[in-house]
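The complex appears here without one of its protein chains, the remainder shown in place.
Per-chain numbering from 1; labels A, B and C assigned in written order.
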Amino acid sequence: MGRRHWPLRGVVLLYLGVLVGLPVVFLVLKALGHGFPAFWSEITKPDALSALKLSIEVAAIAVPINTVVGVGAALLVARHNFFGKRVLDTIFDVPVAISPVIIGVALVLAYSRIGWFGAPLTRWGIMVLFSPLGVVLATMTVSLPYVLRSIVPVLLELGVDQEQAARTLGAGRVRIFWYVTLPAIRWAVLYGVTLTLARTLGEFGAVLVVSGNITGVTQTLPIYIFDSWDQRFDVLGSYSGALVLAMMSMAVLAVLALLRRRERRLRVDLA
Amino acid sequence: MGRRHWPLRGVVLLYLGVLVGLPVVFLVLKALGHGFPAFWSEITKPDALSALKLSIEVAAIAVPINTVVGVGAALLVARHNFFGKRVLDTIFDVPVAISPVIIGVALVLAYSRIGWFGAPLTRWGIMVLFSPLGVVLATMTVSLPYVLRSIVPVLLELGVDQEQAARTLGAGRVRIFWYVTLPAIRWAVLYGVTLTLARTLGEFGAVLVVSGNITGVTQTLPIYIFDSWDQRFDVLGSYSGALVLAMMSMAVLAVLALLRRRERRLRVDLA
Amino acid sequence: MSISLKHLTKHYGSTNAVEDVSAEIVHGSLTAVLGPSGSGKSTLLKLISGLERPDQGSVVIDGEDVTDVDPRHRDIGFCFQHYAPFRHMNVTKNVGFGLKVRKRSPKEIDARVKELLALVKLEHKAKHYPAQLSGGERQRMALARALAIEPRVLLLDEPFGALDAVVRAELRHWVKELHQQIHVTTVLVTHDQQEAMEVADQLIVMRSGRVVQSGDPLALYERPATDFVHEFLGPSTTFAGEVARPHDLELVSVYQGTMKGRITSIVSLGFEAQVTVELSDGTSTWVQLSRNELASMGLRVALLVGVRRRDDVEF
Partner (left out) sequence: MSISLKHLTKHYGSTNAVEDVSAEIVHGSLTAVLGPSGSGKSTLLKLISGLERPDQGSVVIDGEDVTDVDPRHRDIGFCFQHYAPFRHMNVTKNVGFGLKVRKRSPKEIDARVKELLALVKLEHKAKHYPAQLSGGERQRMALARALAIEPRVLLLDEPFGALDAVVRAELRHWVKELHQQIHVTTVLVTHDQQEAMEVADQLIVMRSGRVVQSGDPLALYERPATDFVHEFLGPSTTFAGEVARPHDLELVSVYQGTMKGRITSIVSLGFEAQVTVELSDGTSTWVQLSRNELASMGLRVALLVGVRRRDDVEF
């Protein structure tokens, strides 16, 4: 089936070009259109810098937590049978299937001063809404499934042979995980972590609803980009921020491409 | 490894409960808090209905197109080797890795009256921005990867044996696709289509930027929910819209759970 | 160490179940569990190892009831059907894994691994990864890894199943020699009767989850308890309405035979030759001869011959 896929390739490439390629090119042209110094002064404004800082801080909290929970849940789903397993598995689809706006609104309901969680937390002096804590919570929710969804197929394909072998050789559950299971799924974990990071850096809808959009306090980079463009009509600031975020995402993307290649090679090895 | 996963289960369930479970419960309670008639009158307001209608129309256009392109691209990636294959594969990650805001901003740049695409299109009388067309375009972009990413692993795992067998039996490329390949990957395709649908219905960030948020014209359901809550302080309208959208997503979610089960069974069969 | 299995029962799904299996495995023996696929033989092995828990019954190793003991404390060496190598560890790390887990000193581990690699003839591959080994080498690595912990019992699941015929024959020989060297009680599972007959000193024949017959391989071959065992343990044909071994029949002159018939084909397979005879009652049978017997008899297709059972069936 070698030489007659040209029409197919043409259609796919055209589609990608219209939807993804050219817009990205335009973004670069526009952001740097007034020269690099203008771009640089835009992205070093205090508001832009604090948005970048918050985005990185949120990622630094949300990604590790979601990684640990994702790996744990993946082990449950792929290696155990228990009542409620399918429910658990399905809950991990909620953040993908449900609009970020709904997630945001739902979080507001739960953590507002009159919500079940919000009331006691407020009494303890903990403000979730309109604070960085809310941003972290919203981000963790939307980026929840990626580690689990990356790992489970690999765990299922891997089978339990190596783990059982380790067990007959005297290893306990913890040692089996660290010495046998984790090394075997490491590329899938990294792939999931990278996706989680991408989703964390880019999240917009849920954060917008939860954060209250307070400049310098709860503005992540995506919110800053939107706010500059939509509310403050600071077009260059918006484009510049978008380019910075896009470049971060591109780095993430490059890592994803490398990891996917590794993982496919692994699959071939397994077959 | 049967009975000692209780602590792990506890942690995972608690985490899910805090992030996903309770917020959803709250949403239901709030939306129906003033009784079903109030909920009903909210969601049958003209603006709400027109938002629902647009959401469904956008899905009806974006999902079929992305399915065809996704299946075609998946076949290219999984069955052919060509120059630029890795680039194509990576481009399909862009919509997941890059913030919807950036995608929105980039689309605005490309299709604004002064953009490369926008200028000629405007001359032909085609307005992309601030029109339903822009909403469709933004939605197609963000929901691009899901069909491809669902199918490629299955195609790789399936191998080419059945396709080669069909070929020795005299089938051409088209027949092989319809009679052999497509039936073999049908659950994965459906899974991908369902994810695409979920993403299409829920998309918020890119659409918000591109649409100009014109009530009754470019407001999809997620935008309507946000607009009611954030701009018009119509809290009940927002909650009611969110519940409708959430119920649609739940239906999608149920389908996803069923399909994933089917697909895993298939994998076990293949092994 | 001896193993006794007492009324072991394990169900899941319809196949691979084990139904009320009792057996005694003698200390130091090499026992083969033989049966067609789905007969429950691999499940039986997993029950002995503890990787599966029986629904009923018990496993006793060396007088100690280990039914409730976790596999990691059973001191069992288990070789998986596809060897289950740790793919991200080299050969040395794979073989040393059990000792590392047991917190032996690096020096001791090093010495023991060297010794084992010499035993399985893999010294030159010590730093290789499993992906760089051939099937036979992986198998030997898996054996060394299982032996490293000085197990009381060695369990091998289809140890030669995934290998080429020539490598298989070699490894079979080698496993037998190894067993004579180290004399650890060994149970292996196979669906290949030739393999079982050649390697094992005890056979347990299983079918549909139950033990059909067990004992000395040759005794089972000579005196199968059922037609199933008869057909499973070696080539079978029918003669005068009964199941017979083709080498228990002989070709004689037309007048000496119990029945007469016409030779329809002679296939020479090297050492062995197969002569097919269409008998006067309309049935067909075949006789197994050695090449030397065939050479001395001057047979040809279409010749009329007599067929009878040899008198010395028992010897």
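One rule holds in what follows: contacts are C-beta pairs under 8 Å (C-beta built on N, C-alpha and C of every residue); 3 or more make two chains touch, one makes a residue touch a chain.
All values derive from a computational prediction rather than experimental measurement.
**Student:** Just list which of the chains on display the missing one touches.
**Tutor:** B, C
**Student:** Among C:131, C:225, C:267 or C:301, which residue is in touch with the absent chain?
**Tutor:** Checking the options C:131, C:225, C:267 or C:301, the one contacting the hidden chain is C:267.
**Student:** State which residues belonging to chain C touch the missing partner chain.
**Tutor:** Touch set of chain C with respect to the missing chain: 36-37, 135, 164-167, 169, 191-194, 197-198, 218, 221, 231-235, 245-247, 267-272, 288-293, 295, 310, 312, 315.
**Student:** If the missing chain were put back, which residues of chain B would it touch?
**Tutor:** Looking at chain B, the ones touching the missing chain are residues 161-162, 164-172, 175, 179-180, 183-184, 186, 269.
Here is the rule we use: only the chains that are shown with their structure count from here on.
**Student:** Make each chain a node and each touching pair an edge, then name the shape: line, ring, star, complete, other.
**Tutor:** If you draw each chain as a dot and join those that touch, you get an open line.
**Student:** Measure off the straight-line distance from the CA centroid of chain A to the CA centroid of chain B, and report it in whole Å.
**Tutor:** Whole-Å distance between the two chain centres: 16.
**Student:** What is the distance in Å between the mean C-alpha positions of chain A and chain C?
**Tutor:** Measuring from centre to centre gives 52 Å for this pair.
**Student:** Report the inter-centroid distance (CA atoms only) between chain B and chain C in whole Å.
**Tutor:** 54
**Student:** Give the residues of chain A that touch two or more other chains, as numbers and ranges in rising order.
**Tutor:** Expected reply: no residues.
**Student:** Give the residues of chain C touching no fewer than two other chains, as numbers and ranges.
**Tutor:** none
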